[in-house]
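Scroll down for the structure; my scribbles are underneath it.
For this view, one protein chain was removed and the others were kept in their places.
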Amino acid sequence: MKVEGQIRIPSGCAIAAVISKEGKKMSGEKIIDSMKPMHDRSNGLGGGFAGYGIYPEYKDFYALHMFFDQRATRKNCEVFLKERFEIVKSEIIPTRKIPSITDEPIIWRYFVSPLKSVLASMQLDEKEFVARTVMQINTEMHGAYVFSSGKNMGTFKAVGFPEDVGVFYKLEEYQGYSWTAHGRYPTNTPGWWGGAHPFTLLDWSIVHNGEISSYDANRRFIEMFGYKCTLQTDTEVITYIMDYLIRRQGLTLGEAASVIAAPFWSTIEDKTNREDKEKHMYLRTLFPSLLITGPFSIVFGFDGGLMALNDRLKLRSMVVGEKDDKVFIASEEAAIRTMEPDAENIWAPAGGEPVVVRVKDGAF
Amino acid sequence: MKRVYVNEKWCLGCHLCEYNCAFANSGMQDMATALKGKPIYPRIHVEENDTISYAVSCRHCTDPICVKSCIAGALSQEDGVIRVDPEKCVGCLTCVLVCPYGALAPSESGVMQKCELCLQNSCGEPACVKGCPNRAIVYEER
Amino acid sequence: MNQYVIIGNGVAAVGCIEGIRQEDTEGKIIVVSEEKHAVYCRPLISYYLEGKTDLERMQYRSEDYYEKMHCDVLYGKKAVKIDDASKTVILDDGSALPYTAVCVATGSVPFVPPFSGLDTVSKKFSFMTLDDTLALETAVTPSSKVLIIGAGLIGLKCAEGLKERVAEITVCDLADRVLSSILDYDCASIMQKHLEENGIKFLLNDSVETFESDTATMKSGKKIDFDVLVLAVGVRANVSLVRDMGGEVNRGILVNDHMETTVPRVYAAGDCTEGDDISSGQKRVLAILPNAYMQGHCAGVNMAGGSDAFSNPIPMNSIGFFGLHSMTAGTYFGKEDGGEMYEEKTDRKLKRLFIRNGYLTGFILIGETERAGIYTSLIRQKIPLDSIDFESLKKTAALVSFSPETRGKMLGGVV
Partner (left out) sequence: MGVEFIYPEFEVIRNDNRCIACRVCERQCANEVHFFNAERGVMMSDETKCVNCQRCVSLCPTRALKIVKSDCKLRENANWQDDTIKEIYKQANSGAVLLSSMGNPKPFPVYWDKILINASQVTNPSIDPLREPMETRVFLGKKPDKVKRDANGKLLCELPPQLELSLPVMFSAMSYGSISYNAHESLARAATELGIYYNTGEGGLHEDFYCYGKNTIVQVASGRFGVHKEYLEASAAVEIKMGQGAKPGIGGHLPGAKIVGDVSRTRMIPEGSDAISPAPHHDIYSIEDLRQLVFSLKEATEYKKPIIVKVAAVHNIAAIASGIARSGADIIAIDGFRGGTGAAPTRIRDNVGIPIELALAAVDQRLRDEGIRNNVSLVVGGSIRSASDVVKAIALGADACYIATAAVLALGCHLCRTCQSGKCNWGIATQRPDLVKRLNPDIGSERLVNLVKAWQHEIKELMGGMGINSIEALRGNRLMLRGIGLTEKELEILGILHAGE
């Protein structure tokens, strides 16, 4: 049976996220709990989390979370990594044996810094170099898979229900200022650890619910720029698109949202602010192939914040709530209530309207 | 009032209007039965020379000289439409003598007939207009 | 309130009523009708005899016509005088009708020459009115021999009307040809031949010397036995009312293009008038139905305070006998008058177009009359022949000979 990367698999999902605008640290416990009332939105074939601000002691190093199929693969990979990076720490990611999570691969993490000499010889900036290296490992190194590669953040994912995955990874032991979570309902796969979400590249992480109809148009476009969509998942392609628009093209989050969930032409034409109108016309004309159609709700995690976004027709549920300095996002209100029974201002953002939450400057 | 107008730029001289007219006013269901093997007496006629062609039918003048001239009181105008009462007409052709458009001609029986815009027959809209393959004849307000 | 008096109840009177009502829906209209019939189509009397129409269908207007037009009709009354001073019309019963404006539409009366012995003829008729016709109808039998004096329009239509009802018809005329008022000799010959083929006998260039009961002795010496005599020698415009009040009268009551006589507030219309003939540029009595209606209408509009001019009258006639139609219009200027003629002639068909000074002034068409109105309009509208393709038009009457612009106006707009 084919797994992610060999075939495109549609899936339904649950997503949830929380962030402290004050940068206050939270353990992973609450985000695990949030997934419990949405149990039926997953089918046990994938769950995962991303936490930001969890590695303060290694915040200047790229945290590579990796799956290996066997020891030998890890050995080979380490050789490869050492040619490119200074590895400041290499360790197994702590997990807890539980009956509901089985068949785990070797799960490892490295805190690394690119070798300056290599960067100079390749004429690449640091991020581009890391991104390319991750892409290279994931496409060329059989049995090795980088599933997290940002700084001071990390993703944790597995085949299983998300609440079990959280327990498996002992997330209660991590402290982060923001967390995202994902429970997966793939339609035809036995489940593969690498195929679980969130999907990440560098600091970007995405949890996503939906099945985008523009997938291959987006994929074939973005692959022109060095990205390789090895998993054939929406989450992966959306991550690359966000990376391309924000890191490579220098768009703001709002501008990037206007590309992937562009307003209808009629809406653009009706805009009275000339500058705004011109901007939207421009972005839509310039990046037609990055428009994402079909249902999606995503939470896009980045260094210092989260962005929630629905497709422009709002074909997937997504609600936002607040309490004090915290903002909660989830597929269902029940998930928010689990994290914060007294959440206020619960609302459903309109299609195509990004909700950006940033941690205030200098909070961490 | 809606009238039949012709645009000679688009007239092909195919004469279909004449046949459609004759058929529409035949009261028959089938054109072949109505028109096969006999001369036709349409209320519209195509005039043509080497370079142009166009169809002529009653203009439904606002000040119709034919109505004024009819010695039998058979022609009348109601809501702008000029009609002939075949019961009253004696076929004297005075209307032919006065119509500047040559739009009137006798029927097979000698009684006059003319375009009445297909308002009274089963066609319901001018058959010449409906059947014109090139929209050279139109039925509209001008 | 205005009161309009119309003397006469023919087609001119109807035109007058409709002209008045176009301008004035309130004013009172009184029609003085000598005949005891509602307006009927007088030219249809021959068709009545022929059986092509009947009394009901001969009605010119609907039964409730006068009612709808708010007209009072005084049947069987005759106007004997128009009193200009009191602005009244005096009737034969002595009553007086005050008028704001009056229209004289008295038509014409038959002209009967003083034939010797005419009083010995027992069955003699004019052929002008419905009453004449009804009387004639009862007088003829299938064995009747009819003598018609006059081979003009009236005489010949009468002959055609009687043909199937009687045994024999003879038409005599002083003129050398039939329809001498509208046809030249060649054209008349074609018609005559056709009439003869249909059983009408002619005695032309001849007239009655004397009548002795049922026998007419001709100037040529011929004797003709008959039992019914129809007198259709000619008509005279009925002008007396206007003449008597001092209005100017020639062969008809003189009118201008507003149908005004020379007496203020007295208008005239129809066969009793003498007006312009724009084809000849002269004044003429144009005793034809279309003119009667249009003159009446014009008079009516002007009587009621409107302004209308009937500016392009011409003589014209469409007449057919036994299926052969002739159409004539305008004036036939001969070479001597600077005219020229275009002619097409076959055995049964004839076309003569008369042209002078670059205009069509008249035509005669026999047998082929399709779209003749196009020629008529050339005369009436005085269209210069150099503005059209007359070379093709003279062969075939069709709008194709007009310029595209003219044609565009004619066929592409409201006319």
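To keep things simple, chains are lettered A, B and C as they appear, and every chain counts its residues starting from 1.
Assume contacts are C-beta pairs under 8 Å (C-beta built on N, C-alpha and C of every residue); 3 or more make two chains touch, one makes a residue touch a chain.
On a predicted model such as this, the values are computed, not experimentally measured, just so you know.
Engineer: Among the chains included here, which ones are touched by the excluded chain in the whole complex?
Structural biologist: Those shown chains that the absent chain touches are A, B.
Engineer: Which one touches the absent chain: A:72, A:88, A:286 or A:334?
Structural biologist: Once the missing chain is taken into account, the touching residue is A:286.
Engineer: Quick one: say which of A:313, A:334 or A:348 touches the chain that got left out.
Structural biologist: Answering carefully, the residue with contact to the hidden chain is A:313.
Engineer: For chain A, which residues touch the unseen chain?
Structural biologist: Considering the whole complex, chain A reaches the absent chain at 8, 10-12, 187, 210-218, 220-221, 223-225, 249-251, 255, 262, 264-266, 278-279, 281-289, 291-295, 312-313, 315.
Engineer: Spell out, residue by residue, where the missing chain touches chain B.
Structural biologist: Interface with the chain not displayed, on the chain B side: 9-16, 18-20, 23, 31-32, 35-37, 51, 131, 133-136.
The rule we apply is simple: only the chains that are shown with their structure count from here on.
Engineer: If each chain is a node and each touching pair an edge, is that a line, ring, star, complete or other?
Structural biologist: If you draw each chain as a dot and join those that touch, the picture is no line, ring, star or complete graph.
Engineer: Hey, which chain is the most central one here, using CA centres?
Structural biologist: Per-chain C-alpha centroids ranked by distance to the global centroid put B first.
Engineer: Could you pull out the chain whose C-alpha mean position is farthest off from that of chain A?
Structural biologist: C
Engineer: Just how far, in Å, is the C-alpha centre of chain B from the one of chain A?
Structural biologist: 78
Engineer: Give, as an integer number of Å, the spacing between the C-alpha centres of chain C and chain A.
Structural biologist: Each chain's C-alpha centroid was found; their separation is 104 Å.
Engineer: How far is the middle of chain B from the middle of chain C, if each middle is the mean of its Cα atoms, in Å?
Structural biologist: About 29 Å, centre to centre.
Engineer: Which residues, counting only chain C, touch chain B once they are in their complex?
Structural biologist: These residues of chain C touch chain B: 15, 41, 43-44, 47, 52-53, 57-61, 289-290, 293-294, 297, 316-320, 323, 325, 327, 329, 369-374, 376-377, 381, 392, 397-400, 404, 407-408, 410-415.
Engineer: Chain C touches which residues of chain B in the complex?
Structural biologist: So the residues of chain B touching chain C come out as 3, 5-8, 47-49, 52, 54, 56, 59, 61-62, 65, 68-69, 71-73, 87-88, 90-102, 104-105, 110, 142.
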